[in-house]
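Got a structure here, written out as structure tokens. Questions coming.
The other protein chains are all here in position, but one chain of the complex has been omitted.
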Amino acid sequence: MIKEKYLHAGLLVFGVLAPFLFPNYTVQISLLWIMILFALTWDTLGGQMGYNSLGNIVFFGVGMYISAIVQIGVVYDVALYTSPDGAALTGNFAPAQYYTGLALGILAAAVGCVILAVLFSQVFFGLRGPYFAIGTLGLALAAGELVGAWDYVGGGGGIALPVFPSDPKSQGIFFYYLCLVSALATYVFLRWLYNTRFGLAINAIRDDEEKAEAMGIHTKRHKTAAWCTSAFFLGISGALFGNMTGFIEPLEVAFPTITFGIFMVAMALLGGKGTLWGPILGAIVFHLIKEVTWTYLLGWQWIALGTLIIINVVYFQQGILGWARDKWPDLFGLTVDEAMSSGSEKRGSS
Amino acid sequence: MWDNIMVLAAAPVFNVQLILDGLFIGAIFALAGYGLALVWGVMNVKNLAQGELVIMGGYFAYVMTQLGLHPLLALIPAFAIMFGFGWLVYKIIISKVIERDLFTSLLATFGLALVIQQGLNLAFGPEVQTAQSGMEIRSIFGGNVTVADIRVLSLILCAILAGLVVLFMKHSRMGQAIRATSQDPRAARVMGIDTEKVYAFTFALNAAICGAAGVLISMIWVIQPFYGVPHSIRAFVVVTAAGLGNLPGVIIAALGLGVAEQYSGFVLGAEFQQATVVMLLIFVLMWRQFQMSKNRQVVQ
Partner (left out) sequence: MTTKMKTLPFAVLSASALALALAAPAYAKVEGDTITLGSAISFTGKYSTNGIHAKNGYDLAVKQINAAGGVKVGGKSYKLKIVYYDDESTPARTGQLLERLINQDGVKFMLGPYSSATTKAAAPIIEKYKIPMVEAEGASRSLFTKGYKYLFAVLSTSEQYLASTIALAAQIAEKSGKKASDVKVAMAFENDPFSQDVRAGVIEDVKKFGMKIIIDDKLPRDLNDMSATLTKTKALKPDLLLVSGHSKGAVTAGRQIQEMKIAVPMIALTHCEAGKLVSKFGAAVDDFLCPTQWAETLSYKGDLFGTAADYDKLFKATFANYKNVPYQSAQASAAVMVWKAAFENAQSFDTEKVRDALSAVELNTFYGKIKFSSAGNNIAKPMVLRQIQNGTYNVVAPAEWASHKVNYPRKAN
């Protein structure tokens, strides 16, 4: 790739300076980083490995709840806190308690999600093609319903998270940088991962799982590891999002299967799945379209979004980057051998 | 939970109520499930907008009552107009995704579902609606079990509709073409069948069946623009459990699902009623996988 370092520098400068350049948009840009993280982690399975999950959101929600339980648990009895009588306890967290709880909570969320991903892998990777998609969709829907029936974490009544022990501006900036760091960490890690032998192995699984197996790739272990990677970062994003929202409940905030859960797929597809920059680009464009339609097309925003998804998958499936790659292949370091490529698909090396 | 089982043991007559309610509603699930099995089997499209098509049908019944007519009359326009709508959707969206990978149809129809939901919301408002059939409600077993005539009637209508579709598939020219295409589209094309038309017809028929199911749902349950999702999930559970091209399987799975929902609502509590549906979906997938893994020899 030519001059990718300019992109990196640009992104980094924008990321670090954004809260000062656009102080009023801190929350929206934080959310943008989370969206980028969503699209990147979805693409690990969906784009690189060819397993289209519709249930990755489950790790987001589980991470959110694990973090909440840990944050509250370091100070109070969780069952009491979530009961109607415990409502008054929300504000009573000293700064030291708050930050310890948050650090432990994020850590526990990440680790907990990885453990869960290992368990789910045992069950779900037996499913192929659309059955994997439907099965994981079921998983995410079931998770929301089951957490809603669990009184220990407040059931459908939800949990009010500990209040940030300082003023709103610093809370916004604090969580902004946490979001930025986790999105960048996801990017850096995946970028490294895709260039290792592991990356090649999961690409081989995507292209032909049976053959990959025949060539001695331990497919199940690779699939599990890939899902664990997604789960790790999604767990962190859930913990952060929960704390930014302040009030969490199972169906709408923690396990929003038909909004965030589908958005992550749509974003990766929009940008171009199976590439590193595609999901990032897709997330940026999608987020912008969403914010603009929500302002100007009140009541019509879902129609706009549904139409976007339809046009995207039906007429424009290669995504923005895929389209650009077909249009200007030499920019991507591809040289097209006219003799070879006639009739066969062009493959990129990016 | 245990208490509730004891209630059933002490007064078995309530089992009758649960089973009847489950069967009545299951019959309607069977319609939507059969439609899904049709498009899945014939053209390999997994329609996530199935529930939205059902809800759309429900609004025909609602409009009928607003016009002062009996909601059952909506069956005819719902079937006809939804057929046309299905054809249109096929031409604009589905025809473009048939040849693509399987995931594409899931996502495209999800987009369609969003558009339909919001369209209904804009057209009819977000209120929960019902269509009153105004029919008799009968008590049996000394009032312990009630049966609404509309439920019995809808069961009969479901059976008639299913029967007609089966006859159509077996004996009409188009039905035979559909079956031929589902077995081998290439061969069908070679034999001179216009597969494009067959696909369009199949999807349109599915929409029409869903529309009819929706009319019945609106007289038994309630409808709302955003209530399609649970119906879609149910259709997927039914089809996954039954397998493709297995009409008796679809009917049994749908009736079983209806009864299972009622029992889980009774025994575990209403909060588990929907969870049961999705858990069943996962369970069915697992079970299928287990079945298949017996035939698959891989060293792991």
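Note that the chains are named A and B in the order they appear, and that numbering of residues resets to 1 at the start of each chain.
Note that a contact is a pair of C-beta atoms (placed from the backbone, for glycine too) under 8 Å apart; a residue touches a chain by one contact, two chains touch by 3 or more.
The structure displayed is predicted, hence computed values, not measured ones.
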Given the contact definition stated above, which residue among A:Leu104, A:Val118, A:Val285 or A:Ile311 touches the chain not shown here? A:Val285
For chain A, the residues touching the chain missing from this view: 2-3, 6-7, 10-11, 14, 21-29, 31-32, 84, 87-88, 90-91, 145, 148-149, 155-158, 160, 163-164, 167-168, 171-172, 241, 244-249, 251-253, 256, 259, 277, 280-281, 284-285, 288, 291-292, 294-295, 298-299, 301-302, 324, 328, 330-332
Going by the touch rule given at the top, which residues of chain B touch the chain that is not shown? 4, 7-8, 11, 14, 17-18, 21, 25, 118, 121, 125-130, 132, 137, 139, 143-144, 146, 148, 221-224, 226-227, 229-230, 261-266, 269-271, 273-275
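By our rule, only the chains that are shown with their structure count from here on.
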Mean-CA-position distance for chain B and chain A (Å): 32
Which bits of chain B are touching chain A when the two form their complex? 46, 93, 96-97, 100, 102-104, 106-108, 110-115, 117-119, 121-122, 229, 233, 236, 240, 269, 271-272, 274-275, 278-279, 281-282, 285-286, 288-289, 292-293, 298, 300
In their complex, what parts of chain A are in touch with chain B? 52, 54, 123, 126-127, 129-131, 133-135, 138-139, 141-142, 145-146, 148-149, 156, 213, 218-220, 258, 262, 265-266, 269, 299-303, 305-310, 312-315, 317
